[in-house]
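Working notes, structure below.
Selected chains only, in their assembly positions.
Letters A, B and C name the chains as they come in the text, with residue numbers starting at 1 for each one.
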Amino acid sequence: MKREQVTEKILDGKRAKGLSWKTIAKEIGGNSPVLITAALLGQMRLDPAQAEKAAKLFGLTKDEAAVLTETPYRGSLPPGPPTDPLIYRFYELVQVYGTTWKALIEEEFGEGGRPADGIMSAIDYDMTIEKQPDPKGDRVKIVMTGKFLHYKRY
Amino acid sequence: MKREQVTEKILDGKRAKGLSWKTIAKEIGGNSPVLITAALLGQMRLDPAQAEKAAKLFGLTKDEAAVLTETPYRGSLPPGPPTDPLIYRFYELVQVYGTTWKALIEEEFGEGGRPADGIMSAIDYDMTIEKQPDPKGDRVKIVMTGKFLHYKRY
Amino acid sequence: MKREQVTEKILDGKRAKGLSWKTIAKEIGGNSPVLITAALLGQMRLDPAQAEKAAKLFGLTKDEAAVLTETPYRGSLPPGPPTDPLIYRFYELVQVYGTTWKALIEEEFGEGGRPADGIMSAIDYDMTIEKQPDPKGDRVKIVMTGKFLHYKRY
């Protein structure tokens, strides 16, 4: 069984039942909607109890539910820059702001006037997505925090 | 004259004078440190008044200062996934969370139970980067907001 | 269910019934033929009412019709420069005129003798395609307008 097959079955179930991700995430519970959506889209994993709830919601077999509790081979996009405009914009931000992130994060975590050498973890990481009402047009607000990891000197 | 040459001269000046991006941004003023750093790294542009201050700071010629006021050909990275670990982690987030962003942003901006069709603008966009103290290890906190743009139906 | 499967079923139905895109667009109504064709080819979405008409026209199931109302993962072409000559010519225009578009659009939207920094939106965007009779050979006429978006300065 391939993870993509389970993902496709989940999307079919979501469509047939007319569910929203928000409802699904509430139903499954235990983590933020971001993490649960990512898991159902094949990029994170669910706890066994969550998977059981997902199985009920989408009519998954026991084996399919088990697949949801496994760490997936991550990577949700076809090779090359993403062609979907919504996703591409984030890729564009990496292109435009990549070197700026490097400069400012290293400086921010430095000491004694010397920038740090390290990275923002993408593993010890969390994120929220919300709508920020704005009279000039509502805005997407994304807040992410990731632990700063210092390069080990050995 | 190529933009990269001006960028390199700025980095040489910054190193020679032992300046931080924070100091530089304060000196130049008028915009957030993020935007000013991005401009000095060749991805945004400065206003003429800002460019004049940058010229003084880094000993740029009049023509070099003028280059800083021009819109650059954006894209700060060599082709292919970025090899630098700090920058790569952001690319990894696009790989892991790309489809999740698409699912949740569309849903968040929907109406009447129907997701919206649109994107988060990377143009009408802003960002802050800060250190979030944490007893388990300080965290990088990035807050970004981008205007939600609805696909025009015509 | 995958969007491509629905697209293929639509193309099969179109062929079997001998329908033209013009007829189909008129039948479905509510938007320009360009947008409706793009939706049926898997790059835009239909409103529920439009999808219902499409379902009738092509004998789609309720679930297949629902798929047409979802925002697709956009990108209609295999990776790499398009190999089909008709589509390649547009890619060629990007290659030949890309930097010219950048120069002239920024200048056109500038103020006080200073070019603007921004882009033409591909989201708040529309387009028409028509035949322009010409004694030396009829011409394809494409008119596109996209909102100019100024880079936010923050």
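By definition in this document, a residue touches a chain if its C-beta (ideal position, glycine included) is under 8 Å from a C-beta of that chain, and two chains touch if they have at least 3 such contacts.
Predicted, not measured: the structure shown is a model, and the values here were computed from it.
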Number of identical chains forming the whole complex, with 3 shown: 10
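Definition applied: only the chains that are shown with their structure count from here on.
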Rounded Å distance between chain B and chain C, as computed from the means of their C-alpha atoms: 30
Interface hub residues of chain C, defined as touching at least two other chains: 70, 73, 123
List of chain B residues in touch with chain A within their complex: 18, 20-22, 33-34, 37-38, 41, 43, 74-77, 82, 84-87, 89-109, 113, 115, 118-122, 124-125, 127, 129-132, 134, 136-149
Footprint of chain A on chain C - complex, ascending: 1-2, 63, 66-67, 70, 73-75, 77, 79, 122-123
Residue ranges of chain A in contact with chain C within the complex: 8, 11-12, 15-16, 78-80, 82-85
